[in-house]
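A protein chain is absent from this complex, but the other protein chains hold their places.
A, B, C and D label the chains in the order they appear, each numbered from 1.
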Amino acid sequence: MKSYEEEFRELERQGILFTTLEKLIAWGRSNSLWPVTFGLACCAIEMMASTNARNDLARFGSEVFRASPRQADVMIVAGRLSKKMAPVMRRVYDQMPDPKWVISMGACASSGGMFNNYAIVQSVDSVVPVDVYVPGCPPRPEALIYAVMQLQKKIRGQARDASGRKLPPVAAWAKGA
Amino acid sequence: MRRDQAKAYAEEKGIPVREEHGLLHLVLPLAEFKVHMGAFKEMGFNYLADVIGVDYKDYPEGTPWQHPERFAVIYELVSMPGFKDGDGSRIYPRVYVPEAKPRLPTVTDLWPSANFPEREVYDLFGLVFEGHPDLRRILLPEDAEGHPLRKDHPLGETPTLFNDGRYIDPESFRAGLRGKDKGLTGWRGGRRKGERR
Amino acid sequence: MIWALFVTAVKALVLILALLFAFAYITWIMRRGLARFQIRLGPNRVGPFGLLQPIADAVKAIFKEDITVARADRFLYWLAPFLAFTFALAAFAVIPVGPDGWVVANLDMGVLYVFAVGELAVYGVFLAGWASGSKYPLMGGLRSIAALVGYELALGMAILPVVLMAGTLNLQEIVEWQRQHGYFIVYQFPAFLVYFIAALAEMSRTPFDFAEAEQELVAGFHTEYSSMKFVAFYIAELLHWIVGSALIATLFLGGWDAPFGLPEIPVLWLFVKWAIFIFLVLWIWASWFRTRYDQMIRFAWGVLLPVATVWFLITAYYVAKGGMA
Amino acid sequence: MSVMALAKALGITLRHFFSRPVTIPYPDAPVPLKPRFHGRHVLTRHPDTGLEKCIGCSLCAAACPAYAIYVEPAENDPENPVSIGERYAKVYEINMLRCIFCGNCEEACPTGAIVLGYEFELADYRYADFVYTKEDLLVDTVGSKPQRREAEERKKPVKLGFEVPYVRPELEGVKYE
Partner (left out) sequence: MIPEPKELRTEEMLLNMGPQHPSTHGVLRLVVRLAGEEVLDVVPHIGYLHTGFEKTMENRTYHQNITFTPRMDYLHSFAHDLAYALSVEKLVGAEVPERARVIRVILNELSRIASHLIFVASGLLDLGALTPYFYTFRERETILDLFEWVTGQRFHHNYIRIGGLKEDLPEEFVPELKKFLDTFDHRVDDYQGLFVGSPIFEGRARGVGVIRPEDAIAYGLTGGSLRASGVNYDVRKAYPYCGYETYDFEVPLGERGDTWDRMVVRLEEMRQSARIIRQALDRLEPGPIRDPNPHFSYPPKELLSSSMEALIFHFKLATEGFEVPPGEAYVPTESARGELGYYIVSDGGSLPYRVKVRTPSFFNLQALPQAARGHFFQDLVAILASFDPVLGDVDR
């Protein structure tokens, strides 16, 4: 059983991954990330603020916050996810067409943050595979924009984690989900 | 002032009254609770601002407050200023509910605004309001177990993770504050004032 | 005969390509333009001035998973975006962009054709709402049908005085008439107003964009559509806007005619006039609210239709008296 | 006049159409932060001796409402001290995903060792990469972990995306260029 990493490298060597077409697709995908409106709590306000005139997420082609998950590419989980909400969120995620990405925005979504209690899901990673985490409570809009840029890098296959491992373009694919 | 009126009423009916930090607390007996609440409504307390549930299980003895039963439900009644002849009086009638039979009558018929908060008390404390039109869980999922604001319900914390398997377990970390253990902060502890053994 | 067919085909192809290109860049114009109204920059990071943004969007959409909802009526579900797209595109065929020959199909009943095709496009919306097997799209589809009943009559009534005055249903000839006598916006200002307002409804733009009202209906009739099917709707919607603006420019603003005695260049002048209306619609979009659909229908029946009818009668009387023939 | 009101709305939007956009194009232009902004923590050193200010007292950990700080103290070697006091922090870790950047740690610190800096570009891909160790936090380190990783890949210095009018005096010895 080859590890994902080895397979990835092999495919890359053979030129199957990241051929010109793949590059074009990755370029298209990374520059047209339409988020689904999934605002939960405080971070949702900063998510709104990231689209406002000052920060203008639209510059990255992500202005079209789609209300329908069917037309969205990335889910920004903005805020604390309660256990009552978790199934709903999974459902919204399942309704999104592949390939899809998840940005876990803020401390509460990423780790439960300060709400370490009976009501809050500790890390949305236990519900959906997360591509990018954004620390902060709430993160500045610019921090979210930085996260979107990080995600773009990931989609283009340029992302590495701290140990230097190359990351797959979509987190959901790596886990065999 | 309706506040004085309510106080006079309480003295007349033999209801214990307690004033503290500017709040007028009235301890209503559970049996005639509804009668007295109706009287307050008659008196002109037209607005129910809040319904507060408290679980006095761990409340230490030796404080000025004595609590005969485990649960208390505190109502906040206001004579709404700016509406008709409201004068802004506030009273805090409360009723103690025994643990063995956690039931009390609803006041939604007197103040419709009691609907949500009574459901909340039901949800978080497990007190049943008899006669409530729609008594379902409100904040927690329908299938949740337990009533989280009861003192014996755990907070349900998960440890914070760090490198190399190090972690902080919040409960033991905080134990020093509870006066039970010295905890991970290294604080030597000392009994929490008022803590019941 | 064959040669003529060939020419028409080439013209159609050129037009379709031009329209698709226009579509791609109208999204860019729309996003940048709206951004200006909203004191921000808009897409500017993909290519110079964000000019590659529509291409990125297209690439993404093509390689996106195509979902067919389990409860959908599969055939209609597939047909709806196709209908909406095709008819939106087909409407442009009769709009002249220059003097003789600069039109795909110089129909004698051009005006009728535009109306017929425009109404068929609503079928796409309605079918989409019905076929999705879901409640929000259904409501969106119903709203679009209800609105159609409202605005379509006013639209027709508003165009009649123009037809009467010009004495033809051929769009090319209507332009010719305007070249000789002056633009209809001058003679027919009330008709123009009614037509413009009703056209906003036909293009389903603010203040009449309730068929896909994002705030209450999630995404309206195309809630359940993803990938290219959604893009087809998206294109159709914008094509309505493009075609609608071009049609107003043709009917009331002299079409491809060069104003103020400026040199005549095919396409250019229609483009300029078209751009005016594109901007106008964008401007209104940025400034106003969405009406409630029953209010819009009441407005269409109670205000637009009577005004158009009265104006039609006045024009008819005037023409019958022999004026301007 | 109702029609006038509609025209007025058109006028207001048109006026804004011709005014300057207020967007700050973030990755290209630095974000103007205010001096008190709460960003990534910094462990400061004494300016004269270069010793760490942190004495491993764990007050920050105790004050933290999210329990995001882990401190393990050790006795200083008197010959070759690490910090100014008797003890120093052998392990000092902050879980950045738990952290809510409230500043309680800074307020609780008796020696002014832990200070909230300005860096907000912290978004990263993996949960495990968000534990910032002492090395990541000490004053000489510029940039967050993903930023430094990227800088290393590109062989360029870390580019920070913000500017401040002046650096707070508490951030002794911290240099943001």
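Rule of thumb we're sticking to: contacts are C-beta pairs under 8 Å (C-beta built on N, C-alpha and C of every residue); 3 or more make two chains touch, one makes a residue touch a chain.
Here the structure is a predicted model, which is why all the values come from computation and not from measurement.
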Touching partners, among the displayed chains, of the absent chain: A, B, C, D
Options B:A10, B:L48, B:L127 or B:I168, residue touching the unrepresented chain: B:L48
Hidden partner chain, touching residue among A:I25, A:L57 or A:M85: A:M85
Footprint left on chain D by the chain that the document does not show: 1-6, 8-9, 11-13, 16, 22, 33-38, 57, 59, 62-65, 100-104, 107-108, 110-112, 116, 165
Sites on chain A contacted by the missing partner chain, in the whole complex: 37-42, 44-46, 48-49, 52-54, 67, 79-80, 82, 84-85, 88-89, 92, 114-120, 137-138, 140
Those residues of chain C which, in the complete complex, touch the missing chain: 34, 37-40, 135-136, 139, 143, 206-207, 209-210, 213-216, 218, 285-295
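One rule holds in what follows: only the chains that are shown with their structure count from here on.
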Taking each chain's C-alpha mean as its centre, the one farthest from chain B: C
Interface with more contacting C-beta pairs, comparing A-D to C-D: A-D
Chain closest to the middle [Cα centroid of all protein chains]: A
Centroid spacing, where centroids are CA-atom means, of chain B and chain C in whole angstrom: 62
Distance between the centres, which are taken as Cα means, of chain D and chain C, whole angstrom: 52
Whole-Å gap separating chain B and chain D, where each centre is the average of the chain's CA atoms: 41
Overlap residues in chain C, where contacts from two or more other chains coincide: 35, 38-41, 44
Overlap residues in chain B, where contacts from two or more other chains coincide: 160, 170
Topology of the chain contact graph, where touching chains are joined (line, ring, star, complete, other): other
Touch list for chain A against partner chain D, complex: 53-56, 59, 107, 110-114, 116, 123, 125, 130-137, 139-140, 142-143, 145-147, 149-150, 154, 159-162, 167
Contact set on chain C toward chain D in their complex: 35-41, 44, 283-284, 286-288
Chain D residues touching chain B - in the complex, by the definition given at the top: 58, 61-62, 66-68, 70, 72, 91, 93, 95, 98, 131, 133
